[in-house]
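What follows is a single structure, and I will ask about it in a moment.
For chain A:
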Amino acid sequence: MSRRPWYREYLKGLWEENPIFRMLLGMCPTLAVTTSAVNGLSMGLATTFVLTSTSLVVSIIRKLVPSQVRIATFTMIIATFVTVADLFLKAKFPAISKALGPYVPLIVVNCFILGRQEVFASKNPTGRSILDALGVGSGFIFALTLLGSIRELLGSGEVFGHEVIPSWHPWVVMILPAGAFLTLGFLVAAMNIIEERTR
Partner candidate 1 sequence: MRSFRGGVHPPYNKATQDRPIERVSPPERVVVPLSQHTGAPCEPSVEKGQEVERGQKLGEAKAFISAPVHTPISGVVKEIAPHPHPVLGEALAVVVEGGGEMEDWPRGDVDPDSLEPEEIRMRVREAGVVGLGGAAFPTAVKLSPPKSIDTVILNGCECEPYLTADHRTMLERAEDCILGLRLVMRAVGAERGMIGVEANKPDAMEALRRASDGEVEVVPLKVKYPQGAEKMLIKALLDREVPTGGLPMDVGVVVQNVGTAVAVTEAVRDGKPLIERVVTVAGEVGRPGNYLVPIGTPFSYLMEVAGGLKEGVSQVVMGGPMMGIAQRSLDVPVVKGTSGILFLREVPPAEEGNCIRCARCVDHCPMELMPTLFVKFAKGERWDLLESAHIMDCIECGSCAYVCPARIPIVHYIKLGKLKVRSLK
Partner candidate 2 sequence: MELLLIFVAAVLTNNFVLHYFLGICPFLGVSSRIETAVGMGLAVIFVMTLTATVTWLIYHHVLVRFGLPFLEYAAFILVIASLVQVVEMFLRKFSPELYRALGIYLPLITTNCSILGLALFMVLREYDFIEGLVFGIGAGIGFTLVLTIMAGIREELAFADLPRAFRGAPITLITAGILALAFMGFSGLIRV
C-alpha cells in the first residue's frame, strides 16, 4: 500500500474511495444537511477537520494502542475533536451551527471517519495518514457541496444563495427528506454510469 506515490494517497479519496459515491458511507449528515450548498460545504469542512485531526493523532499513537481497545480509543479521540468543532461553530458561526443542528455532534458516529482510522491511519505513518484524511475529506466536501447545490437549485432556484434560474417556481420537496433521498439516489446512479464509462 505504501508503495504508491504520495499524491495518490490524496487523489484516491476524490474518486475511487470517495466516501459517498463509491463507498456509500457517512450518509446520515449527507442527506440531512444538504438542503443548501452552504450547509453542505460547512458540514464537509467540519467533518474534514475532525477526520484530519483524528488521523493525525491516531497515526502518532498507533503503536501505543492495544488492539482490543482501539475502536473505543479512536471513538473517544473523534468525540473530542467533534466537541471542539461544535464549540467553535457555536461561537464563531452561530447561524451555520443552528442550521446544522444536532448533525455536528453526530459526526462522532460518521462511519467513514472510524473506517479511515481502521483501514489507514492505524497502519500508516503520519504524513500519509494526513494526506489520506485530506483526500477523503475533500471527496466528502465535493459530494456534499454537489448534493447541496442541486437541492438548493431545484428547491429555490439558487446556488450558494445566488439566484441562478430567474423566477424559478421552488420545488419544496427538494428540501424535504424525500428530495434528499431521491437526489442522492440519482446522483449515485449517475456516478455509477460515469464509473462504468471511464473504466
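Methods note: contacts are C-beta pairs under 8 Å (C-beta built on N, C-alpha and C of every residue); 3 or more make two chains touch, one makes a residue touch a chain; residues count from 1.
Selection rule: all candidates are chains of the complex that A comes from, given by their letters.
Because the structure is predicted, anything quoted here is derived from the model rather than measured.
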Out of the numbered options 1 or 2, which touches chain A in the complex? 2
Residue ranges of chain A in contact with candidate 2 within the complex: 24-29, 31-32, 71-72, 75-76, 79-80, 82-83, 86-87, 102, 105-106, 108-111, 114, 173, 176-182, 184-186, 188-190, 192-193, 196
